[in-house]
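The complex appears here minus one protein chain, its other protein chains still in place.
As written, the chain order gives the labels A, B and C, with residue 1 at the start of each chain.
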Amino acid sequence: MKIIDSMLRTHPRADAQRVGHYAQVLEALAQCAQVCRACADSCLAEEHVAKMRRCIRTDLDCADVCEATAALLVRQTETPNEIVHAQLHACILACQVCGDECEQHANMHEHCRICAETCRHCQERCNFLLGEISSSGVEEGTMEPTDSPSFQR
Amino acid sequence: MKIIDSMLRTHPRADAQRVGHYAQVLEALAQCAQVCRACADSCLAEEHVAKMRRCIRTDLDCADVCEATAALLVRQTETPNEIVHAQLHACILACQVCGDECEQHANMHEHCRICAETCRHCQERCNFLLGEISSSGVEEGTMEPTDSPSFQR
Amino acid sequence: MKIIDSMLRTHPRADAQRVGHYAQVLEALAQCAQVCRACADSCLAEEHVAKMRRCIRTDLDCADVCEATAALLVRQTETPNEIVHAQLHACILACQVCGDECEQHANMHEHCRICAETCRHCQERCNFLLGEISSSGVEEGTMEPTDSPSFQR
Partner (left out) sequence: MKIIDSMLRTHPRADAQRVGHYAQVLEALAQCAQVCRACADSCLAEEHVAKMRRCIRTDLDCADVCEATAALLVRQTETPNEIVHAQLHACILACQVCGDECEQHANMHEHCRICAETCRHCQERCNFLLGEISSSGVEEGTMEPTDSPSFQR
């Protein structure tokens, strides 16, 4: 999905320095959301579906959280940094919990193995981005806007 | 949307003690998501739309975050508490930031006044629920599952 | 969720004649989406979950379709009528198929009974609205814009 990289760069207020990181995270989030939904549906079709309840649950939660996070990160106009930070944090957790759950079934189900890997990749990408934007003068978790005049991404 | 209350109570693993709180939060989240999307669209139709950019942005972010939060909270099977906590936290922030932004336009635009109020109500409901579930033995923000045997909502 | 009615009326281009119908549909869609997601999760927690596979599937599909439909209908700016018509049509079908499926389990599971009723109500509301807007000079299913000058809802 390299096209999202080109797309972000055409934004009137594109952050040239970080747009590549955002594009990579957005690609990882779109992939993770689809793979998690596919994993939930594969688990549902398994013979021993009763054993896959927690995996289906974490798959669906992770997919929903990834999609919301992507919707926020794709926007570059007047970014409310504190919301983005908190949502990224929730997303990192969702990917970790879902990745851990899927890993437990990775030997039995190939779809869980692929899903665990996809969650790990997404978690790493989100974690890296959170570090990048946190170190740039916006304190994570603060409720106050920074004193920078623009308050944009 | 009282029907969501009845619905949650029919769940095989319903948490009878707290199901009423969940229903109220779910109703507030559905309302807030729709009102925020409507506010973004009303702002877009305003004559001085250029002044409403940040309001449109926070409206859309808040709507996306509310919808993801509702999707998680409507589920009662094998709840991954740490994800739910982090997502509720992000949602409280989104409602606060969007409510603050809308309030600044409340005198000019009735849709912003209604949206600010709706965000406040949703924020309060989410905040109350976060307090409820945090005080019940699950440490907020912890990555470790509790030692309770069930690990369910 | 009466607040959505007030909200829609504050839109700079509100269609005063039909805003009440839109509000009722939006309320039904938000309710149906949440109830369907709750039903899917309740089915997943049932002892004989393997028998509920098709119900879980139609629940999730109906919820996703209802949410997308609501996102479109809440907007009143420059409405692309042909998309709205086609999406309403898909939504009516989703509610019908999910309602039929849930009805088959209504005697066994109270959550399926409530979900079937909620789907019926939403289907009726969407059907009524589709009739309303189809009879107002926009041919359903046509790909060509009407020759009305405004082309807005």
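Throughout what follows, a residue touches a chain if its C-beta (ideal position, glycine included) is under 8 Å from a C-beta of that chain, and two chains touch if they have at least 3 such contacts.
Model, not experiment: these values are computed from the prediction.
Even with one chain removed from view, chain B keeps its contact list with that chain: residues 41, 44-45, 47, 49-50, 53, 56-57. Mapped onto chain C, the interface with the missing chain covers residues 53-54, 57-58, 60-62, 64-65, 67-68, 71-72, 75, 77-80, 82-84, 86-87, 89-90, 93-94, 96-98, 143.
As for the chain not pictured, it touches chain A at residues 1, 3-4, 6-8, 10-13, 26-27, 30-31, 33-35, 37-39, 41-42, 44-47, 67, 70-71, 74-77, 109-111, 114-115, 118.
The rule is simple: only the chains that are shown with their structure count from here on.
Each chain gets one centre point, the mean of its Cα atoms, and the points for chain A and chain B are 19 Å apart. Touching two or more other chains at once are residues 67, 71, 75, 77 of chain B.
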